[in-house]
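Written out below as structure tokens is the structure these notes cover.
A single protein chain has been removed from this complex, and every other one stays in its place.
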Amino acid sequence: MDENQNTYSLEFTVRDYECDLQGVVNNANYQHYLEHARHEFLVERGISFADLHEAGIDLIVTRVEIEYKFPLRSRDRFVVKLNLKREGHVRLVFEQEILRVPDGKLIVKARVTGAAVNSEGRPVKPDEIVRQLGL
Amino acid sequence: MDENQNTYSLEFTVRDYECDLQGVVNNANYQHYLEHARHEFLVERGISFADLHEAGIDLIVTRVEIEYKFPLRSRDRFVVKLNLKREGHVRLVFEQEILRVPDGKLIVKARVTGAAVNSEGRPVKPDEIVRQLGL
Amino acid sequence: MDENQNTYSLEFTVRDYECDLQGVVNNANYQHYLEHARHEFLVERGISFADLHEAGIDLIVTRVEIEYKFPLRSRDRFVVKLNLKREGHVRLVFEQEILRVPDGKLIVKARVTGAAVNSEGRPVKPDEIVRQLGL
Partner (left out) sequence: MDENQNTYSLEFTVRDYECDLQGVVNNANYQHYLEHARHEFLVERGISFADLHEAGIDLIVTRVEIEYKFPLRSRDRFVVKLNLKREGHVRLVFEQEILRVPDGKLIVKARVTGAAVNSEGRPVKPDEIVRQLGL
């Protein structure tokens, strides 16, 4: 992943309760990690979900693709990386990777598509967001 | 637990993702089961969290005591039982048990104290709720 | 989805704790629902994760694609449907849908790819599983 103004990285440690019967992180929990990194990135860039909501706009996820390359285990450290791109008029695409720390082993590769919708659930051009993110 | 108008029972099955490294249901998930049974009970008795919220009242949990007697494992069936009592002017107390099905083995014994609070978070007499529940 | 011997359907109800700040089911929880339906299907078809594990084989998910069409809200009823296919020598593909009950509204469409791996994590032909499922 190229480093640029729309890349971001956040470090985590696996907590025991995130692991399941097989001794590895449950598949759904990777989505939690990916989501938390996206939200931290947006907040750091000045995007407020609450302010957007009051202005009648919600950011939602419309599609995720996740490739599970290698499992994380209890107490593993890892980083979630992301790179945000605009796609077409209304879509925001987050390319995300989870890499184990410190050896950089690729754990998960994901592509998460988001959209801005109005209070009726219809897609709107995310102009304000795009401007704020400088996309 | 005596059966009366303020008792209620709901059956569940353990899902694999609710189990942890040790092969048993993670301790926090029993609180989810207990909460879901309380909410289903209240809704069945005509209590609407949404309507209460619009009327400026929220039902919150102020205290839980949980004794873990025996663990549930993947795919176990169980019932969550409850018995609701009023305590003092402002407290509602749920006595709850989780029993494995079909053998009735006691899994968890819990006592959950709730209160009705106004929008400033101050306790209010839950008169309307008490009346609706016939306590 | 065509009904055949490799289709399966399981009904759920949304629990309050599965919803997030936005008042809808959190995206990661749909993965829990999809997983639980797959596991129930496999167990019903006689596939035992424990027996397979003792025989040195684990079933893992290698890829998920999920389209989020419409959100579920607190207390919504829904079914998770699945259709299992073999793909190539080593992949099992679950096509899954989540439909709201009773109106059949499409909530989620997913494609989940699994593989059988040995204790070193290398893919193995899932012959025994394929035979048991009659694929």
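Labels for the chains are A, B and C, by order of writing; each one numbers its residues from 1.
Keep in mind that, in the parts below, a residue touches a chain if its C-beta (ideal position, glycine included) is under 8 Å from a C-beta of that chain, and two chains touch if they have at least 3 such contacts.
Small disclaimer: the values here were computed from a predicted structure and weren't measured.
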>> Using the touch definition from the header, name the shown chains in contact with the chain that isn't displayed.
In response: A, B, C
>> Using the document's definition of touch, tell me which of B:N6, B:N29 or B:S74 contacts the absent chain.
In response: B:N29
> Taking the full complex into account, what residues of subunit C touch the chain not shown?
Replying inline: 16-17, 19-21, 23, 26, 28, 74
> Which subunit A residues touch the hidden chain?
Replying inline: 15-17, 32, 35-36, 39, 43, 75
> On subunit B, what residues meet the omitted chain?
Replying inline: 21-22, 27-29, 31-32, 35, 49, 58, 60-68, 70-71, 121
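Here, only the chains that are shown with their structure count from here on.
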>> If you tally contacting C-beta pairs for every chain pair, which pair wins?
In response: A-C
> Between subunit A and subunit B, what is the gap in Å from one C-alpha centre to the other?
Replying inline: 34
> Considering subunit B alone, which of its residues make contact with at least two other chains?
Replying inline: 16-17
